[in-house]
Structures are given as C-alpha cells and as structure tokens.
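Pasting in a structure now, in structure tokens, and then I'll have a few things to ask.
Every protein chain but one is kept in place in this view of the complex.
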Amino acid sequence: MRIGVFVCHCGSNIAGTVDCAKVAEIAKNFPDVVYADDPMYTCAEPGQAAIEAAIHEHKLDGVVVASCSPRMHEATFRRTVERAGLNRYMFEMANIREHVSWIGKEQQANTNKSAELVEIAVAKLRNNRPLAAKTFDVTKKTLIVGGGVAGIQAALDCAEGGIPVILVERESTIGGKMAKLDKTFPTVDCSACILGPKMVDVAQHPGITLYACAEIEEVSGYVGNFSVKIRKRATYIDWEKCTGCGACSEKCPSKKTPDVFNEFTGTTTAINIPFPQAIPKKAVINAQYCRQFTKGKCGVCAKVCPAGAIDYAMQDSFVTEEVGCIIAATGYELMDWTIYQEYGGGRYPDVITSLQYERLLSASGPTGGHIVRPSDGREPQTIVFIQCVGSRDNSIGRPYCSGFCCMYTAKQAILTKDHLPQSRSYVFYMDIRTPGKMYDEFSRRAVEEYGVEYIRGRVSAVYPDGLGRYVVMGADTLLGEPVEIRADMVVLAVGIEAAKNAPALAEKLRISYDKYGFFMESHVKLKPVETNTAGVFLAGVCQGAKDIPASVAQGSAAAAKALALFARDKLENDPQTAQVDARRCVGCGKCIRCCPFGAITETEIRNEKKAQVIETVCQGCGLCTSTCPQGAVQLSHATDNQILAEVNALCR
Amino acid sequence: MSAIRFATPDGLPAFLARLSENSRILAPAVKPAGKRSVIFEDWHEGMPVILEKATVPPKDAVLPQCETLFTYKKSKNPDNREDVALCLENRAEARPTVIFACRPCDARGFAVLDRPYLKGPFADPYYKAKRANLTVITITCASGCNTCFCHWVGGGPSSPEGSDILMTEIDGGFVLQSMTEAGEKLLESAGLDDGREVFAKAEAARKTAWASLASAPAIKTAPQCIAALFDNEQFWQEHTEACLSCGACTYFCPTCYCFNITDEGDAFDEKGGRRLRSWDNCMSSLFTREASGHNPRTQKALRMRNRIAHKFSTYPENWGAFSCNGCGRCISGCPVCLDIRAVVLNAIAAAASEA
Amino acid sequence: MPVMKDKELRIVGFLCNWCSYGGADTAGVARAEQPTDLRIIRVPCSGRVDPLFIVKALLSGADGVLVSGCHPRDCHYSSGNFYARRRLEVLKHFLPALGIDNARFEYTWVSASEGQRWQQVVTAFTRRIHTLGAAPGFEDAPLLMKTADMAPAPLRPLGTGKNAPLESLKQAIKEKLPDLACVIGWKQGYDDAHTTPLFAKKPEDVDELVWGPLNAANLAVYLPLFKGKKVGIVVKGCDSRSVVELLQENLVAREDVTIFALPCEGTLDMGRVNEKLGRYNVVGGIAHGATNITITTDGQEHDFSMAEYAQNKCRGCTEPEAVLSDVRMGDSPLVQGEAPVPQELALLDAMNLDERRSFWRTQMERCLRCYACRNACPMCVCRDYCISDSRDPHWMTQEAGVTQKLFFQTIHALHLAGRCTGCGECQRACPVGIPILGLRQHIARTVGELFDNYRAGIDPAAVPPLLGYEVEERNIREREWK
Amino acid sequence: MKNATDMSQRHDSGFTVEVGAQSGQKLSACYQCGNCTAGCPASFVYDRQVNQIMRGVQLGMKDEVLDSRAIWLCLSCSTCSLRCPNNIDVAAVMETLRHMARKENRVAVGNVEKFWFSFLNTVRAFGRSWEIGTMALYMMRSLRLFTDLDLAPEALKKQKLGFKPHVVAQGGASSVTRIFKRYKERAEREGVRP
Partner (left out) sequence: MNYAYYPGCSAKGSSADYEKSTQAVCAVLGMNLVEIPGWNCCGSTPAHAVDTELSAALCSRNLDIAAQQGVEKLLTPCPSCLSNLRHTAKRMENPQFRARVDELLDNPAAPDFPGVTSVMQGMAAHCDANGIASFIRKDLGQLTLAPYYGCLMSRPADIMDFGDPENPTLMECLLAACGAKVLDFPLKTACCGASYGIPERTMTARLSARILRLATDMKADAIVAACPLCQMNLDLRQPQAAKEADAIFAMPVLYFTQIMGLAFGLSPDTLGLEKLRVSASALLDKLEPAPSISKTPVEGGQSCE
C-alpha cells in the first residue's frame, strides 16, 4: 500500500501538548507510509485540499488523519478521500485530541502516545478493503406511537405530505394530556376547541389508520423496512359495529368505576366513552369493574346495545404493519407525588394535582366546571398552589425542571379568580420560568391583574388543622420568615416523568433513554428529533419536558424528517456489515441465535446449511463475528484481522 | 575398525557430562502426568539418565517443530521514504548435537529423512547443517513390543542404520559400538573403558532380541498393491472411518518430514519478519487446500491413502526403501487405536483379491 | 495526575463506538486529565470484543486490558453488551486458571455523556495496573512440574459392565440397522486390551460390538461427519451429553440419530493401564471380573481394579446412564453424593498465579501442536476451519513457543465455555499427556457458578448460556470504580 | 444607613470550605428554596433563618453566621435535613457551626450553653444525668433562679424528680469522669475551647 499520514495541529488544540511534526516524522517510518505531513487545520478547506493533492501526487491508496475524534470528522474526511478517488473506507483516524492532547499536559508522553495511535491506525488501514454500499427499497409509510398533540400533529403532517400513517394509541381515545386540559396558556383559549378539530382530522383523513387501545409489541427491521407487531387490547366491544351512541353506559349498573380520564376526580361506568369528543368515539369495558367479569353475570350492555357490538369473549389481537420509519410520541405522566408524606401522601382529599384541578375547572369535568372541594363539595376560599412538587428535587432523584408548570399554575390561578372572584390564591414558587412568547407577560398578569399572591419559597408541610382546613407551612425567603396559610384546598404542580413503559418501548425501538426514561435524541442541539437508530424520530415530551407549542413544533419536525427520508425511492446501507465465508461456516447457527436484528438467515449451499447475512438488515455490531468460533463471519471494517493488527501493533 | 567401549550404569552420567562439554545432548526425559510421556530434552548434569523408548522420536534435532529459516527487515531511506531497503538474516543454526539413547527405529528415521533432504537434486541447507553436526547414540532393543514392527520394514532391534553408535545393555552395563567414523571419534575421546571383552555378550543380547520377535509377514509387494488400490476409494474409506484427522501420527512419526512455510511479523518491526518452517500434517484438510479454496483431498480417506501410500508405495518407488520404520508410535499413540499394520496387510490382501 | 510517576505500562482499551468512545471524547472535551498509558481501540460494540482479543493482548505483552461499552439496556445494538457481559465475565473468571491476574482485565459501562466517569475509570484502572506492575510472561516462568492427586471415591460402584445386556442390545441394533447408514460402537482394537471404533453396517458387523471399561473413546465425535445421514450410536452416559450438546447446536438433527444406551460402570484410564503393562509382545487374554479386569501379557497377569484404574472423570460422574436415548437397556445405577472437584481442576486450584504460569510453561513446552485434543473433542465443530491454523483470521502463528501453545488451549477452552461436557477426550487424546482438561473444567465450573448451575449437554432445548443473556444477571455484578 | 455589602471584601472562602469539610455537606447544592426555614420549628425565635444561615455559609460570611443566635436555638430535630430537596444534611451544618462557634468562644445564647454544661457536669460527676442537680447548677450559672419554679410543686408532688443522683455502679462513674478529663485535657492541648 501507499499510505499518507496527516497529523493535525488543530491550531494549538493538539500542537499545544503534542509535537505534531515529530509524530509525522515518526509516522514516515511506519510500514507502507510514503507520505506524512502536519497541517495546521486538516478539516479546513485548505487542509482537505492538501489531502486530495497528496493522494494524487503520491499515488496514495490509503489515508490516516490524526486529529480529533472520528465521531467528529470521520464522515468529513471520508468524503475528502472519496473526492480524490479513493474508497471512503480506505481511511482511518487517530484521535489525538480528545484522547491525547486534551487530557494530558506532558508533551513527551503525548507525542509518544500520538505516534502509537497513528501506528495502530496504519496497522488497521493496511488490512482495510474498499467497501460499497447496497441500495434497498423503502416502505413509504410512517408509524407513530402515541396520539397526544405531538403525535397528532406528526400524523397530520405526514398524511398531508402523502405518506400513509399508522397511529398507535394506548388509551381508547387520542388527545393525550391536552384533551384533559380546560384552557391553555397564554391565550386562555379552550383546549378542546383547538385540539378537537385536529382529532377529527385524524379520524377522517384517509391516509391515517388509527389503532386505539393498542400498544407496540415487537419491532424488527431497520430504517426503510421496519416490521411492527401491534397488540390490540381487548375492548370487549366490536368497534366495527359500535356507533358511539352511549346507550350502554347509560344503563351500566357498575357506576363506581374510577374515572381515569377525569384523573380519578369522579367515577364513571364500567362501560364508557371517556369524553364526548373522544376519537375514536367507541365504548370500552373496564373488565376490572364490569359485573359480567367480576361477578360472572350482568350482560345489561349487551342487551341494550342497538348495534350488537358487545363481545365479552374478546381477546387481545395482533396486527403487523410494515413501515419505513417510526415516530415515538409517547408523552409523559405525572410522577407519583404521594411519596411526599409531608403533603399527606395522598391521604388528604383536598390536596390534589394540577391535572385533577384542570378537570375540576373543565366544563366537561365531573363538577361541570365548578371548583369545589372533593372532601365536602364546598367552594374553596383560600387556594394554595405549590410548584415544583417532584421537580427540581434531588432528594427523590428528579433534578430536572418540568418546564411548563410555572405557566399552567399562573393560568390556573387566573381561572380560579374567574370562577371564584372572592377567593384568594397563593402560589409558592422557587423561580418563575416563563421563557416563551407572551409567557412572562401572562404570569405577571396573574399577579398584577388577578391579585394572586406569589410567595417565594417551598412548602415544608401541609396538614389538616382538625377544623376542616389545611395548614400550609411555608417560607417566604424574600421576607426571610416562615409563613403559614390556612387553606381550603391545595393544588400541587406535580412534576412530570416519562411514560411508564417508555424504557420498554425504547428497548424495542433500540434507542437510548436517559436515567429518567426520556428518549435520547441524536444530538442535544443539532439533532433533537433524530435518534441514534436510523429511521426512528422523536416528538413531544417523550424526549424531554416541553409545552404544547413546542410539542406541536416537534411533531411537525418529526414529520418533516419522515418526509425527507421518503423523498428518496431507495436507501443506501452502511457497508460495514458482516460477511460469511461459506467455506468456513459449519451451519451451526450460533450467529443466527445471537444477532439482535435477525439479519442472519440459514441458507443451503450444495446441500449444506450455511449462514447468510442480509446486508441491508445488518447493523454492523459484530456480535456474530465474536460468536462464530471458526471466524466464518467477519464484520467488514472491523474484521478479526483488522482488530488483531491493532492489538499486534500495540503489544509485542 | 569400530571402537567398542563399556560403561556401567553409574558411568553413563559422567559419559554424558563429558559429551555435553562440546555438544548439546538430547536424551529421553520422563514427564510424569496422568498419562506419562517420555520426551527428548536437553540433558545437563544432574538429570537422570533414562533409557526408555521415547513417546516422541528425536526428529526435532534435524527438523524442528518450528524453525526460523531467516529473518527479514525493511528500512526506509530517510531521504526518500519510498526507497525501502530489505535486509535478510540467515538463521540456519547448527550446534554439535548428540542424540543419546534413541532406538534403532528412531535412528533409521534419520536415514529416511536424509534421502529427500540431502540426496535429491537439492540438499536442504538447514537440514544439512543440523545433520552434519549430529551424532546418534542408539540403544538396541532387548525385545519386541506389541505395536512395533521394525522387522517388517527392514529394520530390527539392533539395526545400525542411521546410528553412529550402537549401545547394548548387558549384565552390569552397556556396550557401546561405533558404527561410523563420527561415532568412533566420539567413543575414542569419551573416556570409557574398553568393551571388546564383553562385546560377545552384547552380540548375544542382540540375537536374543531378534529371536523374541514374532515372524514378520511378507510385505514386499506392498508398493505395487497399494498403488493398485489407488482408485479403490471404498477400501480407503473403510480403513479411515475411525480416523479423527488429528494427524498426531505424523507428528510423532520419525520419518514424516512434510513442512509448511509461513511468514510472521512485520518487516518494519524491530524484530523483523520471520520466515518459519513448521511441521505439517498430511492428515489435515489444510495440507492440500489451495489458495483458491480448492482442495484435491477433502476426504480423510484420501488423506489416509496418501499417508499410507507415501510410506509404503511412493517413497519406496523413489528411494528404494519403505519410509516407515515400524516404530509403532502411530499405533500406540492414536487416540482411536488405528493400526497401520492392518491397513498394509489388508491392502495386500485386497489387491490380491482384486487381481 | 497527568502521567503515573513510574514508566508507562501497556494498557489496551476496547471501547464501543456509541457510548464509551463517546464518553472518552466527552472526557476530552471537558479536559478531564487522565494517565497516558491507555491506548484505545475503537470497536462497534462491546459485543464485538471477542474475549480472545483480550487474551491475545495479555499474552502478547499488554499489562492491562479494559473493555467498556454502553450501560446494560442502552446498547446501540440493543443486546450486544448483554452478550459481552456474560462472555467477559466468564473470561474474568477464567484468566486466573492460566496464571494471569484477572485484575489486569476489567470491563465496565460508560455512556457517551459520562466523561467524568470515564476519567475515573481510566485513572482507577491505570493506578491498579501500576500497582500490579508489568505483567509477567510465560516463556521465562521458572519450571514447575506437578501432577494431580488420586481421584476421590466414585459416586457409584464402578465395574466392568460384564453383566450388561450386550446381546439384547446387539439384537436391538440389528433390528434398527436396515434404516441406518451405520451404527457407531466399539470393537476390539489391535489387541485384546484396546478397543477401536466400530462402524457397523451389516448385521455381522454388529456381532463385533464390545461393551466394557475399554470403551473409553467418546464416539459422539463422529456424528457431525454423518450430517444428513441417519446413523445409530452406542453411548455411555458421558457420551450422551455430547450428543445432546450437538443436538442443541444444530450440528446433528434429532431425527437423524438413534441413540443406543447401556448404563456405564466406568472406563479405564488407558494411559495408566498402558504404563503398568509396559513393553510387551502379545496379549494372552483378558478376563472381566465384576470390579476388575485381568490382562495377561507375555504370560504375565496384570490386575486392574476399576476402583484404582478408572478414568478420573468416571469417579465424579453423575450421569452413568444416557441423558437422552432411543433404546435403553440395563438397570439404572445409583449415584450418591455430589460431584467432587475434578482432580485436574483441584490441581490448578491448589496453585497460586505464579505457580500456574510455571506449571503451564512446564506442561506446554512438550506440546507438539498436533491438535489431537481438538480433533478428539466432540464439540470442536470447526474441524477443517479452526482459527488456530488459518491466516484469515490470523490469530496464531506456527511458532512453537509456550504462549502460542497456551493460547491455543485458551481458544479451545473459551470456545467450549458452556458447551464442554467434561468428557475428557482432549486430555485422553493428548499423546504427551498434558493435563489440559483442567482448563475446560475451570471454565465449566465458572459457567455453572454464573448461570444457575448450568451444565452442558443435559437439555437439548436449553439456550447455551453464552448464546443468551438476562437483562438483570443474577450472578454478575458490576464492579465499582473507587 | 447601611452600606451595601461588598461581596469581594466579605467572602471568606476558607470558612465555606471548612464548614463543608467538617459537616461533610455539599453546600453549593443549596439553591435557596427555603424548605428548611419553612419546616423549622424554631424559626420563629431565630435572628437569621436557616436558609439565610446557609446563604451566609455559601458566601463565607463567617461573623454573621457564627455570631447568630439561630445556631444555638436549633433543636437538632433534623426536619430541615429531611425536607431539603438537595439532600443537604442541614442539621449537620447547624451543628458544625455550633461547634465552630463554641471553639472560638462565640456563644450568642449563653444560657443554652450553660444549660448544656449544667447537664454534662452532673453526668461527669455521677456518670448519669441528674435533673435536680442540672437545674441547680443551671440556676446558679444563668442567675435565673426562678427557672421553672412554677413546675416545681407539681414535679415534686408527683416525685418526678429524684433528690439523690443515680450513681453508676462498678466504678462506672469514675470511668465517665475520666472520659471528661481526657476530653478536657486534649482540648487544651489542641488549643480549643472544651
């Protein structure tokens, strides 16, 4: 081979602690190295041009760049060598910045280490082979997990862009958390009025297939060709027949079923449609409370259903969809605030969550929009809002800010004043975080126009005073004093957490999640919608706390990513895939067993069973290579011989 | 006129010590284990003198398990990195070596090796150097053994072929008789007592040994018979079914001399590249696998045919003697007790019936 | 602490591209100072790190090897690190069997965001390696010859199987023979005192079948050669485990193999039998007692009691009867007690790391690299394509040094992890009697300890431990970096 | 009128580090939510609230902190530590400050310390505490002769208080005395206030 080595100064980033010229000089003695140089900025336009020129001038057939991390510029330099006519895989990088110059100050040790890293790279490069990508067909269809506002937006945008959409929703209706809200900040317009039409669009759009009461069971495949098995939970209603007339829930005798949609602020019937605007507007039986299931007899709904849609024998069913990309929009849940024993741990009926309060405010809620105390149905006069319950609290492992609580608390305090003009509202806060258009103005209105008392400090404890009210023990740190309020009702701005089975879904999608269960984007700033798994995108709070406008924006962004992906008819694979040497293969199938992607199948060559890699499915992990005892499967670009060359260069 | 000397058992260590002043001594050493083995090892003072037949023959002395033929280094011209100089360093090394207490069959092995390595159109310089520096002291066998068959193939318990000195145990000691000039020279300076008086006892012992052997079947026709069976795959398959293809038989055969050549290391490395010659094994599929992947002998039966034919047919055709010398190690050491004698006899019988 | 005070040592790191390499980058971006000894090799996934790379590095002069991947559950390839965790943990346990301090090898999980953790890991590991100092080699270890002690009492009475219903078995084989290409068994070898495999194709061949303590060879080794053909095989209990393992690994189809089984009363250690028989011309006869056999050579009688001359493995045997069979005859023997530590393993256990290096150097010097151990192993299914003699991949050289030889034994042992049934054919086949079975026993014990007492070759439907994983491993704990 | 605090002058970072080291707490984790103050049962008698003390420590305002009454009136009930969202053991910080103040002989609420010593003196003498003895000593020390006089009749009537101290048997009392003696000697040797 004829190898050229370029040892980058990176200004003073590398040259500050590494003698780059000396590294280049040492590199000249490495086998097959015919050219070495130490440019100032290799990645800059002149640096790249110099590589191209050297390839031509010195007839190089392999290039090593010693500079920053390959995670930074490998793609850049691969394009560079390709421009000069080399295969992009005839290139290796030595990371002498992040792994050398930035982590140590001793020049001699750093120079020596850099030279060795170049030596490893040369050793590997001498074993490299040109690789070529394969093209494959794309299934132009998007699957969206979660029908909250982010998922709805993504679905509508994709469908409008001409891409068929499969929308999978865990609950019996789409709408997510937003459907439970009364009004939305900062405009205080009705949540149902702005979300409702979008939900109807989803139902009516011919390009959107909606599976409600459904969850992702299995995901296989890869970008362009995912195969997703969906579990449709038994609803005990044949939705093909159900007209959503509601006759069943009118007659249902099990009226003490907890009302999930209303956040348990009231009860409902065992068979019900969660709310009038539900999409799909279909009934579901809660088998835990339905007498037909608990007692074995009842059957009232089956008798009254005019469509004959009731099917007590229904089982979960499965459907498999082939799609080209997946958008995860699984949203959030409120954390279990009852771990706060100092707020009663859920034992005090008038200490409620903000989302429950939202249902009390809502005209379609259990109280018809009247604010009353759950304990005795009386109108509260003094209401205390406590912010950051379960947010920014290291002691329970939730150091993050939930993002939108400051705004909705201001909104709820304003609405409270609208509903109960005589009432007094207090908001305990640590910081007011309102970085949005018209946001801070909105929260100021709560103080200036609605007379909400903002008290800067946390609440240490809430307890009943024995006389029907609650003692709220707080501090006003601006005043420098502890304060106490006798309240009729306490509303907790409970922090958010990722949806309960988000980690399980992440594992199925092969994407990462942070330690709180929020999905990891590819790059915090520059790739906030992509994940590390090609073809899987994120939208909404599943990626991190955000409010409705941001969720909608990210839904659209995810849809744009899907549309961009499908703008091409064929995709190219990464040629760093496993290859089977059929002669070496004994057909034991160990690689097939281990492959996380099902990318290896069994084939027959001259009556002998052999393994075969489906190159477009292979993701290049190399597990098969380390599994195969006879070394018959080799991962291109990380073959045994390539890694052995590196080991040998280091250890002798 | 050969030199004849006598040594008492107690005198042997001193004898060896004296030899070791100028030479490397390879003598049998016992390796205790669940399965005990006897290996030729560098002998030095203080080690016991073992006279048992070794598990592995002393072939290694002239044909090492792996030897570095030469090393090669590349260096770049500092002024022009494309100008690369190659430097070879020959590693043919030959220290004066004495093999002590091998058996006549082992010694005959050297005679078998000598033909292709020295007597063909090209002499192998590495082998030649080692062989020229080798002196072989052979202890004659006192009896036959269940797996030995040296007398079938032209040898015997006191066959002198390949030996420089024959050593025979008699009451109270050993008679050492030089068979070559080198042997004579060695014995003359060995500081041993004269043995001419007791030489008759040695001759008697050798005769007794001969007499103890069961009579050998006639296998003179083996070369033709085996050649005749070349295309009889069924014959070879039947006789190879139990074979594991391990080739252990070839590794402790005193006459197997096939080798493989590989290059290791990097020419630019400090240690340089090494050209290695190592034992190869015709019972392995790898032996005949071509670079293209094609293999003319994929079946172990064909490989077995090759091994048997080489020993009893093709080698005799080329060199006029069997290349098997009947040491029987391939029988006693085979993990599944394959018997080369049976194959040869069956081949003669099968050829007869075919004819 | 930029550089350790003493001279740099050779530390090799294998880092997965997605998490740990990124974590090391993050540490660099944060200018987190680290010792300079480590050299990082980037691999796609920790699952790509064949444990053999680590052994190769350690045998070739590395003083420490560090593997780092994504945290469990966070693997970019979803499960690569789960497999890695099992394999690397097995290696971690295995290294001391060779005499290598396993503190020289560590694996851990560092995510791309954990720059600080990476700094901590590198610093702690480098400090650890400096505390251990440069790794000692094998080639210059002082010689140390040791042999295993006598085996303990067997778990069942050993015998010669003289009362086994051999004739009924022959009859049963003859009945099935028309449907089979052949039935593999044993017949008399070159003399009465040795047996050799029998490949019975005709009814009269079946009459040659013998049963008894001379049937040491494990015939399961031949089964893969008949792949696709219907064959019968006569098995001892231990052999049946090899058959089960072959079935489990798809190397033999269940419908293609008919298993004939008799209860085994033990087999002789032919190495010691031959040693006692010494040099002889002819076998005059062999007589089977209930618990001993008498071999007459050149007119002299030699008595071999099974209690004394049985193979070591027979004493600890808990499966004298086939674990899987189609035709089974004879009475079930009673096995009492727990299997003791096998002798070869006990021998290793009794040595410290320095002694083990010396031991292996001493033993390995006489290895001929004939690979009879490999070819006799029923689980060595690579056969003609063993990586020990290939150039691509090029794991080994032809050099005759101790490290090359020991590296081959490591390849064999690691490839057998979770698959070795302890049949001992490797050691039995070794023409120069190297006690290599100890390495396989060591790894089998580790597999049992880590994976719920898993034993290879018991259940054809089991998932071999190293081809599976648990998200939460019960017996593998991540070690802390403190 | 008070001038603005000159932060650059005020900041005694050594003090901050010392408090952190002695208490074992990460003081920079405090983000001034005020939960400690909100939960503190004694806050109403404090001159500076707990969160202000924490702030003072963060800023290195040694004099303000060590001269505060609050650190003497802290009840050691640990409510602050329990409620702190940042896992700071605030009670440990308060105790550390008390120790530091004592060692520098800055005792803002003398009576508290006098009471402690009265209590400990009876322990030193008898190995166990003796309530009447404690009270007597305290009244003498604090010159508050009427302390709890209102309770005396009831307490005496109910025989709540023993007129005789409980002395530890088996030489235990002298063993305890020796503990105090060694403690005092060591403190003097190390130059701190015992």
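In this document, chain identifiers A, B, C and D correspond to the written order of the chains, with residue numbering beginning at 1 in each.
Heads up, the rule we're going with is that a residue touches a chain if its C-beta (ideal position, glycine included) is under 8 Å from a C-beta of that chain, and two chains touch if they have at least 3 such contacts.
Keep in mind that this is a model prediction, so the values were computed, not measured.
The absent chain, not drawn in this view, touches the displayed chains A, D throughout the complex.
In the complete assembly, the contact with the undisplayed chain comes from A:342, out of A:160, A:217, A:311 or A:342.
In the full complex, chain A makes contact with the omitted chain through residues 341-342, 344-345, 347, 461, 463-467.
Counting over the whole complex, chain D has residues 41-42, 44-45, 73, 75-79, 81-82, 89, 91, 95, 98-99, 102, 109, 111-117, 119-120, 123, 127-131, 135, 138, 142, 147-148, 150-151, 154-155, 158-162, 166, 168-173, 175-176, 178-180, 182-183, 186-187, 194 touching the chain that is not drawn.
Methods note: only the chains that are shown with their structure count from here on.
Across the two interfaces under comparison, A-D and A-B, the one joined by more C-beta contacts turns out to be A-D.
For the pair chain A and chain B, the distance between mean C-alpha positions equals 71 Å. As a whole-number value, the distance joining the C-alpha centres of chain C and chain D reads 67 Å. Shared interface positions of chain C, i.e. residues touching 2 or more other chains, are given as 383.
Across the complex, chain D meets chain A through its residues 29, 31-40, 43-44, 48-49, 51-52, 79, 83-87. Within the complex formed with chain B, the chain C residues making contact are 145, 147-148, 189-191, 194-197, 199, 217, 221-222, 269, 271-272, 274-275, 279-283, 297, 312, 343-344, 363, 366, 368-372, 374-376, 383-384, 389, 391, 397-400, 425, 427-435. Those residues of chain A lying in contact with chain B across their complex are 28-31, 33-36, 583, 652.
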